[in-house]
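Quick one: the structure is below, questions incoming.
Just one protein chain is left out here, and the rest sit where they should.
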Amino acid sequence: MSEVEFDTAGVVKNFMYVNRKAPYGTIYALEVLEAVLISAAFEQNAAIVFVDDGVYQIKKDQDTTAINMKNFSPTYGIIEMEKEDAEEDEDMDMVWRIIVEKESMEARGLTPDDFKVEVEVLSSDELAKVMAEQEVVISG
Amino acid sequence: MSEVEFDTAGVVKNFMYVNRKAPYGTIYALEVLEAVLISAAFEQNAAIVFVDDGVYQIKKDQDTTAINMKNFSPTYGIIEMEKEDAEEDEDMDMVWRIIVEKESMEARGLTPDDFKVEVEVLSSDELAKVMAEQEVVISG
Amino acid sequence: MIHTVNKSPFERNSLDSCIRLSEKGSPILLLEDGVYAATSGTNVSDKVSDAAKDHPMYVMGPDLEARGIASDKIMDGITVVDYGGFVDLVVEHGAVNSWL
Amino acid sequence: MIHTVNKSPFERNSLDSCIRLSEKGSPILLLEDGVYAATSGTNVSDKVSDAAKDHPMYVMGPDLEARGIASDKIMDGITVVDYGGFVDLVVEHGAVNSWL
Amino acid sequence: MKFGIQVNEGPFTHQASDSAYHFVKAAIEKGHEVMRVFFYYDGVNNANKLSAPQADDRNLVKLWGELASEHNVDLVVCIAAALRRGIVEENLADGFRISGLGQLTEVGIAADRLVVFGD
Partner (left out) sequence: MKFGIQVNEGPFTHQASDSAYHFVKAAIEKGHEVMRVFFYYDGVNNANKLSAPQADDRNLVKLWGELASEHNVDLVVCIAAALRRGIVEENLADGFRISGLGQLTEVGIAADRLVVFGD
């Protein structure tokens, strides 16, 4: 099949990536990250949201040596850098947010100190408002 | 690779098939049935247990026309027949039981009349005792 | 925004999360194993009928039929749709949030 | 009989069903995403420590490490094992009931 | 209206691919355009041409391919997800093509709606 291409020039949309699953037990956490990183090349807005067991994805100190799976948690650091680069670059309108739901975090006995990246902690009600503003939702 | 064969002559074990998943949303219900049917050829005891959403597998009146998936619910009738054949055949020691957990059934607003096969309804405590006696547990 | 839930409310937390994180007034569509949430007389019925006060609720008819759930078992206030109805809801309500 | 649970207690009902349907005294091993149940200070900790009164409880160390859970976060009375320890438990306790 | 579709699971094990297929068919019947179906995660297994279901069951690999040729739907299999799972040109079914993850972002931007089907 030949390549199909759509004209996306100049269009910026609000993409949301909803992470609700724990890492390693399933691959969703890893592969959704790859999708987030690609969207940077298209300069799209991104709300990277961690709710339910998704909050475990950004837990510090992951060490997969004994299960012999790839430790992909350093990628969250790359996402944090992309976010900071976008903030500092005056020529770039793209806005990225990294959001954790407070209720999910607290139900699991976690605090922002447990996370390897800096996050916005929002209540369910606040997060519901942010979610409602999104235009493209990728559920991983 | 060449066929490997184990000597199983004369050995009868208690096999249990634990069905905890709803039909159609996932394939587990269908494929575990195929495993149950095969065990008849080996004349093994079988406890076919429906707990949690597994109780939905034997719901009457399934009609998959509009989702275009295979309706495999008639297979439960075949299992019921295998069970009855084994009971009537004096030369066969194999015992099959079809068990539903009462608590799972009631939580879903179902009664034995909703099921397309005749089942033993056991309480959690009774079922826990039956489970503890099993020698081979296939989780589907 | 429209929300979809395709998981059984007895097995997973997807419906709970959807209800917690969806704005009042936004519709929720139950499909696949999610359709069990629409049945009356279960131990999640109260939770679902509460949610139905804040959200227009829809359920996929083809998935109900496959699972042998008769229409008189569906709770009041939940509308049965087919795949075409699903498409119409998405056209009408904008972005789709799938609670997988 | 030994029971294994590989699902998060926050996401699914597997641990609840395992606890409800396992005989007092039979061991329960938490592995994969099931290991989160072993951590203290969560909203399922009380349920798990109640279960630990009736069941010897074990948790897979390699799965804890992968998920960044330090050993001081594991509740008292839950024993950490590795894959070899898993094998030993199965040898000792007979049939394995995997609550998938 | 223009739709993009993401399919996260393979045929058979989860209903996601069936639901996506019926949604796409219904959208086309209603006169909408389905610009692209993007197969991600285990969804790449929808493109395995060696899949041979029982005679009395549906064959999703074939159904997707037919839909693509009849209605000009672009079926894209994510290359990274596909390599892991052993889907390559050699066993790729008719109607599918393998490409990068950028194709998902692209259809997210270009379509009026992106609908995700998964587990």
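Order of writing sets the labels: A, B, C, D and E. Residues in every chain begin at 1.
What we mean here is this: contacts are C-beta pairs under 8 Å (C-beta built on N, C-alpha and C of every residue); 3 or more make two chains touch, one makes a residue touch a chain.
Everything quoted here is computed from the prediction, not taken from an experiment.
Shown chains touched by the undisplayed chain in the intact complex: A, B, D, E.
From the set B:N19, B:S39 or B:Q57, the residue in touch with the chain omitted from the display is B:S39, counting the whole complex. From the set E:I5, E:A20, E:L63 or E:I87, the residue in touch with the chain omitted from the display is E:I87, counting the whole complex. Touch with the hidden chain on the side of chain B covers residues 1-8, 11, 13, 15, 27-28, 31, 34-35, 38-39, 41-42, 44, 136-139. Listed by residue number, the positions of chain D touching the unshown chain are 6, 31-33, 62, 82-84, 86-88, 90-91, 94-96, 98, 100. In the full complex, chain E touches the hidden chain at residues 10-13, 41-42, 45, 48-54, 57, 61, 83-88, 90-91.
The rule is simple: only the chains that are shown with their structure count from here on.
Using the mean of the Cα atoms as each chain's centre, the chain most removed from chain B is A. Interface comparison, C-E versus B-E: the higher count of C-beta contacts falls to C-E.
Averaged C-alpha coordinates give centres for chain A and chain D that are 29 Å from one another. Each of residues 10-11, 13 in chain D touches at least two other chains.
The set of chain E residues touching two or more other chains comprises 8, 15, 22, 114, 116, 118-119. Two chains count as a pair here when they touch; such pairs are A-C, A-D, A-E, B-C, B-D, B-E, C-D, C-E.
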